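All protein chains but one are shown at their positions in the complex.
After this line comes chain A, so read on.
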Amino acid sequence: MSLIAHLARMEAVESGRAQPLATVRHRHLSERPLVLVPLTTAGEAGAPLGALVGTGPDEPRLLVVPQPRDRELRFAFLAELAEEVLPYVDGYADAVEPVERKDPATGEKVQVELCLDAPQLIVPSRAGIEYVRLLGRSTRFRRTAEQDPDTPYPAPPRVPLLGRWLTHYGERARVPGSSLLLAATDLLNRHWATGQSSLEDQHLGALLAWIDPYDDEPGAEAAYRAELGRDSRGQLLCPPAGPATDPAFDNRLLAPAIEAYDRARQAVGAAEDGETADAALAALHRAEREVRRLVVSQLKPTWDATWRALGLLRELPEGARVADRWTRDRWSFTGHRDKVAAGEPPQPRRDDAVTAAAKLAAREQAQGRLDAQEALDDPLVLAGRRLAGEAFTGEVVEVTPAWTEARRPAPRPLLTFRTDDRPRLEPGTKVYRSLDGRPQTAEFVAPEEDGALVLRLLDKMGRAKEPAEGTVPEKGERIAWTLFEHDQRTGPKLPAPEDTPWTHGGPPRSADGELPDAVTPEDLL
């Protein structure tokens, strides 16, 4: 954590209110995001219990699995989820703009489609992102009856496709600065510092208690109540944001209700005449309604909190370079849309060596880009970098024209620059400033006796002997210089997967899509 974040946290402790870490919003927020609040069954990884899903705060769709150990019911849940998610995703697939792009294979310029906008998925917490990945992993290899008539437990038609999209979103969420799949807690933590530990910051209710308390109650007290407060029946006042549920809820309320549901189902099966069957069916519906009521009691507070978080973030103006990163998200969405349309197999279970290396390189590049862009977009973030000696702002006090000693001299003007910051500069260190959105480079020459810095401008001044107009700062101009580069260099081209070298095990064995694991007697779910 940076020094400025530490300071903000201490101020938050002192004042009892969260302190801003940013003056603009550093993540893209869609006009119409799809919020998904999932719950999972305790002790059964990958057995969903229910979810609220929808694009508006007032119109959530409730999905509940009254008996999570029942495969049929789970498939019904996934089919319903697919019915919510896939039409939303498809809704963005057709509005496109033509864009010229270099074909990576031939190097020639070709015209391709880029989706104008992309669907955005919001979950309450980081564990929710992990759950999206888990759902994706557990469904994308499922076979439908159409794909394979002999498959023992065919999945509903659109479920494997849902799994591929969830996998894509889960994977994209690992790219720093991407906004296709976001967690509300991550969004809030990026923009505010609370006076609690970063572990507690993963609790959406406690986080909101610091950032947006209902009255003037100090953050620490409100957060304490959000985390631990229980009603007379021993239930949490603020249910966890999931996907895991509170054990007290599981044991005292949910388990009896699910048992009642099981008994009612048995009674329906055992009914021998019409009259008892009708009565049993009515009892079954009552039992199912009770499970739904319980599940929604846990989901609704989180649903509301997630929308509240989005509302708080919408109050911040969007950072200038957020759109650039969102365009990359749109490329990511368009790319996967094309893969699905081309009938490519689902994402493999494990990345091969080349794919893994390429992903890591892309993410490191994205991290560098994100760090630079956030600092350039936001004076408060820049202040953190200044405090760390990685940037400095100040005023040009003198401009001395100078040239290279080549046969065709090029301009290399010297700037005398006064700053109160203490950047980590050594002679020869390169520094960068934004000139109409493009980085201009200078190098540090030496400090003056009075502490001013002498910088030599190196580029973006045109080809003539005299620098082009507006490219050299004038006396009195205030400038923010950074020691980090504004653009990221692209890494080296890696070999194709089929050319994986001997040091990395040679080419992967099969390029075809992988089959799911065979069902074994241990597979209970």
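Quick note on the criterion: a residue touches a chain if its C-beta (ideal position, glycine included) is under 8 Å from a C-beta of that chain, and two chains touch if they have at least 3 such contacts; residues count from 1.
Operating definition for what follows: contacts and distances are computed from a predicted model.
Within the choices "Cytochrome d ubiquinol oxidase subunit I", "Helicase", "Maltose/maltodextrin transport system permease protein MalG" or "Transporter substrate-binding domain-containing protein", the name that UniProt assigns to the complex's undisplayed chain is "Helicase". Screening A:353, A:372 or A:431 for touch with the missing chain picks out A:353.
Here the missing chain is touched by one residue of A:148, A:466 or A:499, and it is A:499.
Within the set A:62, A:79, A:388 or A:445, the residue that contacts the chain not displayed is A:388. Mapped onto chain A, the footprint of the missing chain covers residues 174, 176, 350-354, 356-357, 359-361, 363-364, 366-368, 388-389, 424, 428, 491-495, 499-506.
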